[in-house]
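Each remark here refers to the structure printed beneath this line.
A single protein chain has been omitted; all remaining protein chains appear in their positions.
Letters A, B and C mark the chains in the order given here, with residues in each chain numbered from 1 onward.
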Amino acid sequence: MFFKFVIRRVLFSIPTIVGIVTLAFLLGKLIPGDPAVAALGLDLDGASTVSQEELERVRTELGLDRPVIVQYMSWFGDALQGDLGRSSVNRESVTALILRAFPNTMFLLLTTISTAALIGISLGVFSALHRGKSADLVARLVTIVGVSTPPFWLALVLILVFAFNLNLFPMNGSVAEHGWTALVLPTASIALQPAALIARMSRSSMLEVLSQDMIRTAAAKGLGRWTIILRHGLPNALSPVITVIGFQFANLMGGAVAIEVLFGMPGLGSLLINAIFENDLKVIQGVVVIVGITFALTNLAVDLLYSVIDPRIKL
Amino acid sequence: MEMNKPILQLQGLRTEFKTGSGWVTAVDDLSYSVNPGETLGIVGESGCGKSVSSLCVLRLLPEPPGRISGGEIWYGGEDLTKVAETRIRDIRGNEIAMVFQEPMTTLNPLMTIGTQLCEPIMKHQGLSRKDAMQRAHELLQLVRIPDAKHWLKGYPHEMSGGMRQRVVIAMALACSPKVLIADEPTTALDVTIQAQILALLKELQDRLGMAVIMVTHDLGVIAEVADRVVVMYAGSKVEEATVEDLFARPRHPYTHGLFRAIPDIDSITSSEGAPTRLEEIPGMVPALDAMPSGCPFSTRCPFVIERCLAERPILEEKAPGHFAACFRELS
Amino acid sequence: MTISSAVAGHGQSTSPSLRSRFAKNFARFLSSPLNCFSLGLTTLLFLLALLAPIIAPYPYEQINPANSLSPPTWEHIMGTDQVGRDIFSRVLYGARISLSMAVMTIIVGLASGVFVGAVSGYLGGVADEVIMRVVEVFMSIPGIILALALVAVLGPSPLFIVLALSIRRITQFARVTRGAVLGVKALDYVAACRVIGMSNVRILFFHVLPNCIGPIIVLATVLMGNVILLESTLSFLGLGIQEPTPSWGTMIAAGNELLTFAPWLSLFPGGFLFLTMLAFNLLGDGVRDYLDPRGASVI
Partner (left out) sequence: MKIRNSLTGAYGLRLSIHDCVVALILAVAAFTLVGASVARADDVCPKYGGTFKTVDISYSNLDPSQVANPQYYMRLLYDGLLDFDHDLNVVPGLALDLPTSDGERYVFKLRDDVKFHDGTDFNAEAVKFNVERLIAGEVRSPLTGYWKKQLKSVEVIDEYTVAFVPAGEWPTMLWDFASSLRFASPTAVNELGVDHGLKGAVGTGPFMFKSFEPKNLMILERNPNYYKAGLPCLDGIQARVIKSGSVRALSLIKGDLDMINTFPETQFPQFQGSGVIVDEGKSSTLTVLAVNTKNSALADLRIRQAIQHAVDGKELIDNVYAGMGEEIVSIFPSWHPAFTVAEELSPVRQDVEKAKALLADAGYGPGGKKLTLQLLTGSGGAHTQRAILLQAQLANIGIDLKVKSVAYSQVLTDLQSGNYELILWQMLGGPAIIDYAWNLYGSGGPNNFTFYNEEGGYQNPRAEELALEIAKSNDPNEVRAQITELQDTVFNDVPLIFLNWRNHRTARTTSVKDLETAKLKGMEDLREVWLDR
């Protein structure tokens, strides 16, 4: 039964993935500037001469002279085989570039979302249990401030205070160099927003669940307060919270782009920004495809998670 | 029924709710008692305070917005309104158990039936999970759930309403309580299922010898199971009598109205439920924060006299064992 | 599934008389001091933006090289930037840019999204299936990535930025509207409309949509803060509004170089960005608690 559900849901995400790959292709067709010029890698000071034949040669090499539909089919076929082409800037395979950047981004996103979920759920439950009291109000204000702080601005402040003045964490660099300390400030910069939203959802969901009959039933059984909250309340409150976590995981990518650039983390965000500034079409397409598929699969995982948590959800 | 010392006794219970305009009284000076083995019926319209008062027994009233502002609830020498939180938890589900109205929502949808049944057993009787499961199995058989073994691993949503209510009852009976409070246990069920559940409750009560407080708005249910009846209106007790007395000669205009609202016995069994029956009492129950200064029923009472509007009648014994709060004598 | 059922519940609770209910209870909305605060702050920000030409002490583009990088003084209450432009004036005009872009984005997203969602939800069947597939494709790509890729493709002109930011809003509005329409569609009065022979278009736009307005309003309010942040992130990354047009994101990025030496460069635009988001988030919260307490429009 569950297996059938999984299969069905997985099949369901195939059109989405096809759509993402197509979208990435269309994006490439819209991009201005001559990819062949970009491919030749102009000297930053513009002191180079590129002959017309050179450009023609590169155009042929990049397949820019073929009909669009042929380009699409070959793009699609290659993408299926994990071949997203080569960077027009340095000829590195886009798949390799992405594989190198992907773990960095995922590491950041997973750390952040776990931190945010932990803080958010705790804060939300705390708030719900103290509903209407000043603790609740304080918690709500904290979350609203958290949700309203621009991550890139927060990052600047954190760098100045914690990396420069207090010298507690590195300002720049990847986990590979500095270990987990490299994640602290980037995570802190972008965790605030999802944490706040998760807290808000946990609070309202928890309040709703706590008002339900089954909580009274559990209490009538003589169960302790925390048993009721953790065993009966929380699991039932979790479904909408997981939805929010799933959405926030994808939204995190938004903050992560600026944060990766600011902290010099070699992730997908940095890769994308570099590619955009260098007109590196294939890399832009590759990042769109990978990010799209990742979050399509995240949605899938969230749906599967529902059915694990809630036996009522079938198909 | 043997009339021993009451096992549970409410004295002058008073509860209030916080609303936008201050505290309003939901239950006002309510007293009743129930003896071992006896079934006490509490009847009244929704919002009359019958459910609230029964929640107070196990201190399940949500606080805030509610609070118990006066009175005592005596259970075996202890005032339940004052005992420690840990003590009341020991009592809940163990010595006094409750069955609630909505079988669809009273069970945790994410837990197997078995696990939910085990919880009170493990908590109160200290059994291992395995032994508790065994006991849960027996309980499911006790409430006549077919294929009990299978259902231990089942989830509530896989069951019909009637089966779920059986599970709820089984859960309440898990630790052989001395008092069972059943709050509208059959309201949400089909009429045929209602009858089965009531019969089951009755049978189990006889077998286990516990006291039952049956809270309902349905006089048909009262007629079927109760020994003694308390009629509540707008937070107060307006009449109390044995079920025979009450049905033979209701002495409060409200009770009177309730009987009048029942067309005839056939329609009880053929129509879906009770809500329409009360409509023949004209007017509405006054809001809790807008109680008339005199008799609370005066706004709807066909027998109202001047005195009713100025003064609040107190409960008096109109006949042996038959109390009513009314200035008029109904025949 | 959770979303649509919650919306269905919502639809029932706010049946036909929503408009009068809304008007009647506006006072109740304002009874919460927090709502008053957020509505006041939002209004103030809009006023500042609207009246920027009157309030701003200097033209936003007026340079004064002789007085560059001046810390806050009475003349320049937020200091001046590298070429001596008045930060306060630029922050005010920045509000104009941010708010107008956000409002335009929401309008485009709302108009198209509601239309798509309503049609999809009302028609159902293959059309619904196809539309929802397309929506899902766009929903899978995080807003910033989509916006960045589109801006990279189309170029960072205000029109294209609005377009790039709108696309994901369209899908969000479409989803919420669809859910709400599905809920309302199932209600009896819609069946009644059909029975008396009303046309589908009339039913959808005059009887179904008006009752779906709650979650849509909530989403619009909640998204305002979101869009403002996205726009300033694009600008911060150098792919949004371009100099010399003032934008908070660009100003923060420009101040980044001189963080320790001239903190006012990024402090004030950042502060205003924060205040704006705070105002809209609080307002969004208030509106949500008020119109959609079950959180159907959380996305």
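Observations
Simple rule for what comes next: a residue touches a chain if its C-beta (ideal position, glycine included) is under 8 Å from a C-beta of that chain, and two chains touch if they have at least 3 such contacts.
Bear in mind that the values here come from a model prediction, so they are computed numbers and not experimental data.
Here is the thing to keep in mind: the chain we left out touches A, C in the whole complex. Contact with the chain that does not appear here is found for just one residue of A:Gln71, A:Asn172, A:Thr227 or A:Ser307, A:Asn172. Of the candidate positions A:Ala139, A:Leu156, A:Leu192 or A:Met253, contact with the unshown chain belongs to A:Leu156. Chain A meets the missing chain through residues 33-34, 37-51, 53-54, 57-58, 86-87, 89-92, 97, 100, 156, 159-160, 163-164, 167, 170-174, 177, 261-264, 266, 270-271, 274, 276-279.
Residues of chain C in touch with the missing chain: 61-63, 65, 68-69, 82-85, 155-156, 238, 242-244, 253-254, 256-261.
Operating definition for what follows: only the chains that are shown with their structure count from here on.
Chain A and chain C have centres, each the mean of its CA atoms, that are 21 Å apart. Touching chain C in their complex are the following residues of chain A: 15-16, 19-20, 23, 27, 30-32, 144-145, 147-150, 152-153, 156, 159-160, 164, 197, 200-201, 204-205, 208, 239-240, 243-244, 247, 250-255, 257-258, 261, 272-273, 276-277, 284, 287-288, 291-293, 295-296, 299, 313. Touching chain B in their complex are the following residues of chain A: 132, 211-214, 216-224, 231-232, 235-236, 309-312. Against chain A, the residues of chain C that register as touching in their complex are 1-3, 133-134, 136-146, 148-150, 152-155, 225, 229-230, 232-233, 236-239, 249, 252, 256, 259-260, 266, 270, 273-274, 277-278, 281-282, 285, 293-295, 298-299.
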